[in-house]
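A single protein chain has been omitted; all remaining protein chains appear in their positions.
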Amino acid sequence: MTAPLIEIAGLSKRFDLRVGAFGERSATVHALDDFTATVIEGETLSLVGESGCGKSTTGFCLLNLHRPTGGSVRYRGQEIAGLDEDAMRPLRRELQIVFQDPYSTLNPRMTIGEALAEPILFHGLATKADLPARVTRLLADVGLTPRFANRYPHELSGGQRQRVAIARALACEPRFIVCDEAISALDVSVQAQILNLLLDLQEKYGLTYLFIAHDLAVVRHISDRVGVMYLGRLAELAPAGALFSQPMHPYTRALLSAVPEPDPKSARSRQRLQGEVPSPLNPPQGCRFHTRCPIARDACRSAVPAWREVATGHHVACHAVSAPDKLNWEGTE
Amino acid sequence: MTAIAEDDRPSSLWRDAWKRLRRNRLAVIGLFIIAILVIVAAFGPWMSPYDFLSQNLDARNQPPSGLHWLGTDDLGRDVLSRLIYGARTAFLVAVGVTVAAVLIGVVLGAIAGFYGGAFDRFVMWFTDMTMSVPQLLLVVVINASLKQPISLWMEARYMETLNPIWRNSAIIDFVLVFGSMALITWPPYARLVRAQVLSVRGRPYVTAARALGLTNRIILMRYVLPNAMGPLIVAVSAGLGTAMVLESAFSFLGVGVTPPTPSWGNMISDGLRVWTNYPHLLLAPAAVLAVVTVAFNFLGDGLNDALNPKGQK
Partner (left out) sequence: MTALLDIRGLTIDIARDGGPARVVDGIDLAIQQGESVGIVGESGCGKSLTMLSLVGLLPNRIRATGGSAMFGGRDLLKLGPKELRKVRGSEIGFIFQDPMTSLNPVIRVGDQIAEALIWQKGLAKEAAQARAVELLELVGIPGPAERARAWPHELSGGMRQRVMIAMGLAGHPRLLIADEPTTALDVTIQAQIVDLVRELKDKMQMAVVWITHDLALIAGLADRIAVLYAGTVVEDAPVSAIFERPTHPYTRGLLASLPTLAGAAMERLPSIGGTPPEPGRRPPGCPFAPRCAHAVAACAEAVPRLAPVPGSDPRHRVACPVMTERAAA
């Protein structure tokens, strides 16, 4: 179970924009920079991080839905970064994504049934005769009754649409799914049902997930490993247990301390990150976190911290961390 | 108590649009007039009081009367009957021209917008070219250069087959008029479709279709085009009216449907020559044309609102 499914090396993505009152200046969004990680077959790798830090961009670039600006993505040894659409198509069925915004990714002129049937028929995953049963089964898996097959996306509630998006990805019988905030619009009971479904499928078919989420309790629950991103870069990547029990990067620690508890009494006292939030249009030099890091030093402002493995499988990019359990310096400044 | 709805038939966007359209009074009026036009065009020959060709030289240029409700023309033909028969011409021209123009426009615009690249640049250049040539000039040139060869060719076919259909000048007329008018009216459709396709192409559901591994052809036909068609429908409705006016303009210049086949255009152009003495010969066809054109525009506007529910609120 330790064979790499996807090897990502130095993946980066920049978007060029026009800014200024008349669009006279150009600017570059550094959405993703030098992302290096390996996705192991059959695991759940989660990505967490601040809104806008490049999680969705990572998912899009992995699947070549955005053409990466640089770096490589190898799926089972085959380079796929920058493949053209025709070359990519045979792989698409195996590599699926549940998009963050389900409503806009459903064709408004297709019923839910048609939307689910499309990939099934196209990829020959069921015969015409088996199709209704297959669609019904998919809908049932995500907790929807067969009658939803006749509805249009605009006739569904937010959570129902999100479940349709999940069902559509599952319809392809993929090997790898990017779940981009795939359960964020679901109530906790349905959420539990979907998480259980994902775990069942993983057990049965060895599915691999890249799970993008902001709900850290869910992440903790479902992940084998967790990557923490900050402003387009990976800050920390570790087995889930280690990350939550022994966070090392200052950003991870700040993030974990901000987790609200489902308890009205404890909720009111939370630590906030201070300092200016930098923009990916103009990311800081050196460590990208230094503008808000409580223990930043001069070195942090000039040099990009190296991506180091400080304990088995525990990678951190921070000047202050070179061994578990110990900071090279304390936050005195 | 909760009502039990057994029937969960999907509500389509079109059905909702139809509901909204029905609430729009002008659009309903437009639709009503167009319906009359269609009926008249279909059943005209059985409805008209006289044969449109039968001349009655004793009763020329008569004003409206009990016998001839809209009077007669300079050959003593019943104006109402000619108008009724003209509806058929007008309808045929409008539909034929628009269908042809829309087909050209959709195919070129969709492919150009979806695939982009060199083909797109070529299509856009071609569109600009066509639009920059004065329309009437183009039609006159097409007519002048093609009428002769086509007639000769048809005459030759007649000699070969002796089938009278080859001597029917109306066919030449229609082919020429349809063809040349379609050739000058497609560019706006192509532009519209291209612009729509360009904007729909970037929608997330198209990316999602790509992520499913679907082929470009399926994505274009099932995801892009259906969502790009709304504005086209509006344009087509208005375009039908425009095509009728255009046909009249051509008849006026003598390059439209040739007499004696009645068309509102050639009736207007005939009427214009004598309108100081016999105004009814001009007013009757002009009024009908105006009413029908306005009806198409009402319907077009109504469709526009009905298909854009958000804009209404």
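Descriptive notes on the structure:
Residue numbering begins at 1 within each chain, and the chains themselves are lettered A and B in the order written.
The definition used in the following text is that contacts are C-beta pairs under 8 Å (C-beta built on N, C-alpha and C of every residue); 3 or more make two chains touch, one makes a residue touch a chain.
All figures in this text were calculated on a predicted structure; none of them were measured in a lab.
Within the complete assembly, A:Ala217 is the residue of A:Ala217, A:Ile295 or A:Leu327 that touches the hidden chain. Shown as candidates are A:Ser72, A:Ser104, A:Gln246 or A:Ser322; the residue that touches the absent chain is A:Ser104.
Here the missing chain is touched by one residue of A:Phe122, A:Phe244, A:Phe289 or A:Trp307, and it is A:Phe244. In the full complex, chain A makes contact with the omitted chain through residues 15, 17-21, 23, 27, 29, 48-52, 56-57, 100-101, 103-104, 143-145, 147, 154, 156-160, 163, 180-181, 184-193, 195-196, 199, 214-218, 220-223, 240-241, 244, 254-255, 258-265, 267-268, 270, 272-273, 276-282. Seen across the whole complex, the unshown chain contacts chain B at 1-9, 11, 16, 19-20, 199, 202-204, 309, 313.
Keep in mind that, in the parts below, only the chains that are shown with their structure count from here on.
The touching residues of chain A, when paired with chain B in their complex, are 63, 65, 85, 89-93, 96-97, 99, 101, 104-111, 118-119, 122-123, 147, 150-152, 155, 168, 172. Contact residues on chain B toward chain A in their complex (touch as defined above): 8-13, 203-205, 207-216, 218, 222-223, 226-227.
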